[in-house]
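Please read through the structure below; I'll follow up with questions.
A protein chain is absent from this complex, but the other protein chains hold their places.
What follows is chain A.
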């Protein structure tokens, strides 16, 4: 190439002086220069630093990629060998199959190399002359730049992983070449043949004597018996408490055992057609790795994804259930049977359930069968059955945890806005998941929800409290569904409370007054003062010893209306309404008027209970701080006083309201909170939910339950799951966010689902390996570490081979496997079972030598051949070097 041309722009302008091939080389050089000047990425998560650029040559796109092991991975960098092939390396313990070209590392042990391959997936450089052109470009590049990195061109089909390469260093050029065939020639099937091939390929003028041989035999175990079968028919009560977790099939695709011999002299071993020294039991080392199945079905992850799949379904349950829900007459509903006012015995219930069945059979197909439905409903409403159910609030005893995954687990999980684990909503979400996953999908899901709503309505109409829901005011720290049920339960409470009890106190106080009157004759006279329409009503209790200012009668606290209860969605509406008014003074006054309904109600109750009372009396009870006492006593022996300044203001809303209020006891006032309307609103809310809305109500609880499930699993697990803490905390963050999002964030739920599925998969893989490789559950750090390494896809060296616990167990598995196939053989063969050895699935040989090439006076250069002999693959991977001096 011309020396004076160092400005790349020049090339683009003057095509007469440079061919496109020269431009290609120049571009490559430029890229390599750029890479060299690039700063090292200090923090790459993977063990490979990969830089890639695009090249165009002859209208074809090429990827020009540099692969480099990160510094911490290659510890040998301090004393760098003279030649890349001299790095001592035979078989890797890592599985680096993630990137195609990294097989070059596996095969040659290269820590740094450049690959030029066609861009895209399909195209391949299979034209020989094109290959040669590219290879010569690389050769020029390597020579021009004195590049100490091997450079490769990928040829043939991409999946074949065939590369040609070149490397120059210290006057030695190495050519890399790969042969890939479906089946190799017969003379290449053993070491003897391969040695011959190697020697003839080197073609050295001297005889070659010092070849070192390494060998790896791979034995594979593929059929793993299924270990966990989920029966979909039988529901057992205990299993309802937990979301499913685990796999239905074996996660292991292949367990490979590698018998490894390293650096033997060619003369010390024999491996020919008739005889071999390479026998599993005589190997120097055993390596083992496990390949897992892809696309396994994880039960918990599957459950969550089922929800995700119906999240966009905007049908109501009636759309989906169709005739079933609409034509069902009330008495045909099994729930009515379930919750008769007098708690029925199970036998009577089953009797009734079966009685109705023939009629219903015709209508239902994908719906939940009766027996199952009854079990599920008893689980949700344990109070409907006499025995055999688990009522709410029964603590399940926990074993001591093996690991602490999240510090203050209980406290942290309480911050999730869902509900108590001992609550109806919790159980409902578990049962809904079960229906969705196992009992017929969406229809069953809707069916259960329908039955649930029917049950709610039934309980409301018949005044039966809902179990597993507190009857206190809606707790805003729980999820919306729980709040709704709490509200319904509060309404039920108020409905059930007998009318007489509500106003009993009022009558009592009158009795009490009667006794007072007998003590004091003056009192009796005063009582006569009350005209018929001015009789005190709705008294709760005396308020300390205060007396009315004008009349001197005792001041009574009135019975007041029950507080208004609201769920968070209603509160949001209210707050929105208040906010919309704006923030000026006028708006403030308007707000005060809106909010004053309860004040007016209290004033009216007060007037009814205390005839003759004035505003001052009311204020003394209602806002004592606005009554300023004086030292002087009035005629009834109580301190005189006056209203505070702010109470005396003109146009004061308090004064105005006092004047406008009439004496009406609480029970005759307009209701501030009408339990019948409110309960009906809740029932309507539940009834008219679309599938998507039901899912949104359930997702927070479901996510919480999934997290609990995984945490439980990890805490009692025989060994620690890698990164369990970080992963658990990440999940916790997601659940906290999901529970607090006002609108369901699908993306977040998806991420949560992926994370939890990955964790579930790993848990299942580990527990499968644990039960397969360590069936006696021996507590051993080393075994645990090995199993974790398998799951992380690493190749593990089994120390002490068959004498170690794992090694012995693997041998046992191989024997069991052989025995299985062997059982079909004639009896006499079976006796010789012990002599039967598994057949290797793949053989791999590495041959190395240093020899003089091409000429008698050349210096020694490294030669390398790796042969991989598989059942369906034959591959020769060679690297042959020659001295470039003098020739």
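Definition applied: a contact is a pair of C-beta atoms (placed from the backbone, for glycine too) under 8 Å apart; a residue touches a chain by one contact, two chains touch by 3 or more; residues count from 1.
By definition in this document, contacts and distances are computed from a predicted model.
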Name per UniProt, for the chain absent here [options: "Ribosomal RNA-processing protein 42", "Acetyltransferase", "DNA-directed RNA polymerases I and III subunit RPAC2" or "small monomeric GTPase"]: "small monomeric GTPase"
Residue, one of A:178, A:213, A:255 or A:406, that touches the chain absent here: A:406
Touching the absent chain when the full complex is considered, from A:258, A:457, A:566 or A:689: A:566
Of A:29, A:271 or A:602, the residue in touch with the unshown chain: A:602
Touching residue (missing chain; options A:263, A:281, A:649 or A:839): A:649
Omitted-chain contact residue, chosen from A:732, A:753 or A:773: A:732
Residues from chain A at the interface with the omitted partner, ascending: 406-408, 411-412, 415, 417, 476-477, 563-564, 566, 568, 571, 574-575, 578-579, 583, 588, 591-592, 594-596, 598-599, 602, 622-623, 625-626, 644-647, 649, 652-654, 729, 732-733, 736-737, 740-741
